[in-house]
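Working notes, structure below.
Let's look at subunit A:
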Amino acid sequence: MFEFFIFILLPLITSLFCSVVKNLRIQYSVSLSVSVLHLILALSVFLGYYHTNLPFFFSVDSLSKFFLLILSNVYFWVVLVSFSYLKRPVTHAAEKSKGFYFLLLNFYLAANSAAMLSNHFGMYWVAAEATTLSVAPLIYFYRNEEALEAMWKYLFLVSIGIAFAFIGILFLTLSAKGSILEGKQLFFWEFIRNAKQLNPIWLKASFIFIFVGLSTKIGIAPMHSGDVDATSNAPSPIAALMSGSLRLTALMGVLRIFEIIRPTSSYEFAKTILIIGGLLSLFVAFVFMFKVTNYKRMLAYSSVEHLGLITLGIGIGGLAFVGAMYHAIYNSIMKVILFLTAGNIHSKYKSREVSKVTSVLNRMPKTGWLFLLAFLGISGIPPFGIFFSEIKIFEGMLFSNKPALLVLTMFFLLFIFINMGKIIFFMLYKKNDNDNSEIGNEHFDFIHLTVILLLILLTTISVLSPDVIYQNIINITKDFGMNL
Partner candidate 1 sequence: MNNSLIPGNYLFISAFVIQFLAIVPLTILKNEKKAFVISNFILLIGLVLGLISTLSSKLFSFASFSSNDTLLFSNWIRLDGLGLYFLFIIQLVAIPTVIYNFSYLQHYIDQKRSIKSFVTFYIILLISTQFVVMANQAILFLVSWEVMSMSAYLGMLLEKEKEEVQKGSFYYFVASHLLVFILYIFFFLLHHQTNSWLLSDYHLTAATISLIPILFILSFVGFGIKAGFMPFHFWLPQAHPIAPTVLSAFLSGVIIKTGIYGILRTFQFLKPIPEWCGWLILVVSIFSAIFGVWYALAQHDIKRLLAYHSIENIGIIGIGIGIGFIGSANNLPVIEVLGFGGALLHTLNHAIFKSLLFLGSGVIYQNLGTRNIELMGGLVHRAKYLAILFLIGSIAISGIPPFNGFISEFIIYTGFFQTAKELKNYYPLLMLLFVVGLAFVGGLAVACFTKINSIMFLGTERKEVKHFHISVFDYISLGILALLCIVIGFYPQPFIGIVNKVISNGFVAANSPSALLNMNWLSITIIFSSILFGVIVLYFAKMQIHKRYGRRTSAAWSCGYENQSPRMQYTASSFADELNTIPKTILLYNKKVDSSKRVIPKPSSFESHSSDFVDNKIVLPGYSLLGKIISKIEFLSRTDIRYYIAFILVMIIIYSFIAFLWI
Partner candidate 2 sequence: MDIEILQGPIAIFVIIGIAPLFAGFINKQKAILTGRIGAPVLQPYYDLLRLFRKETINAKSSSFISQISPLINFIVIIVAAAMLPIGYWKPLISFNGDIILFAYTLGLARFFQILAAMDIGSSFEGMGASREATFALFAEPIFFFTLGSVAFISGLTSIYDIYHSIRLDNISYIVFIIICSISAFILAITECSRMPVDDPNTHLELTMIHEVMILDNSGFDLFLYLYSSYIKLFIYAILEISFFYPFSAKSYLLGIVIFIVGSIILSLTLAIVETITSRFKMKNIPQYLLFATAIGILNLLIYTFTK
């Protein structure tokens, strides 16, 4: 019960508290302490120091504790920088948003934790929808036209998507007709245990609907647009939160149904669908990297790419699945780094257009170098984790029964890398005649420190590759019935 309190109720209470107490500093300190508590508990659950016993529709297995830790970690860093982020001068309209910021953030934490920990499809659905609702107003933080449009699109597209996911859940019920599950609750484990008895047609339908519906939230192409709009227009910490954890929350729904479908005859079908989805996402990222002129959108497409890669890895299975799980952690941290540094750039240049952002390395050397390192990291350069997870995915793909996909994937990744590099290097080095580039009078602020800490964290966990993470991922693969 204690963990239920910490994970779900406490953030809810804090959320209420934030609606009452209007002092931003107090809100910040309370939220930060909640996030620390959350992180500590998530970590101890993950490490097995704390044995959980959650009530109602909640329980913990290897997958949920893994994703919960990712969420908790990302959330902690986002909250950590939030205050210094909020201190920055914004427009008068956006000033009003600050009051809601921590309220919604805490609500988000509660909803997302609930989604991660739920063991019931209905509960999962409600919580996942609640995360959308908590994030949507945050997208509108700046209260300008773009933000409004992005919020509308995100809200609308994701709501419809998630409604489709609900249809998928109903199909799942339908598939249980005539089995011993009929009339029972929609608990994950019940379904997993009795998956073989489910009606394959409805199961497939359920998978399709849940996957397509949640795709809007994960950002799987071609349902990615709402996500891209939202992440590119949200304030950077929120964008980081969305890329780092919200997408994974949605992915978890897909993973659950995938886990159910695994022992049945539809397994291969589900894998194919996941592979198609992943490849489509890579393709979309590949296409848009040629066109994109807005660096935050570029990062959003990078998220599409990486979630696509994770989906692809899951679809391939085996070693690629392990790689995908690693990718989930590394990508989440990397995205926080990227969005935070991009946010720094944005607050200096006041523009998201690449053409207006020039010679970043001269004008803000610290941010510039960190941004460069982050780019290297996200494109799979060691020692930043993505390298290690990518090679696992690649290896898995090479020795799956579809090695040709590897060539396609590498082709996409290479051109994504080239075009992303072009944009980022343009920003970093290009010298504009107009700017009187005063060299390096950027002082070291809190966000730099955070980013450096994150880079160190990422490098440490990717180089040392703690056995506990590996063991947990192995447990997940065992849950998914894969032998390595």
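Simple rule for what comes next: a contact is a pair of C-beta atoms (placed from the backbone, for glycine too) under 8 Å apart; a residue touches a chain by one contact, two chains touch by 3 or more; residues count from 1.
Selection criteria: all candidates are chains of the complex that A comes from, given by their letters.
These figures come from a predicted structure and were not determined experimentally.
Every option in 1 or 2 comes from this complex, but the candidate touching subunit A is 1. For subunit A in complex with candidate 1, the residues that touch the partner chain are 152-153, 156-157, 160-161, 164, 204-205, 208-209, 211-213, 215-216, 222-223, 225-226, 266, 268-269, 272-273, 276, 284, 286-288, 290-291, 359, 361-362, 365, 369, 372, 376, 379-383, 387-388, 391, 394-395, 398-399, 406, 410, 413-415, 417-418, 421-422, 425, 428-431, 440.
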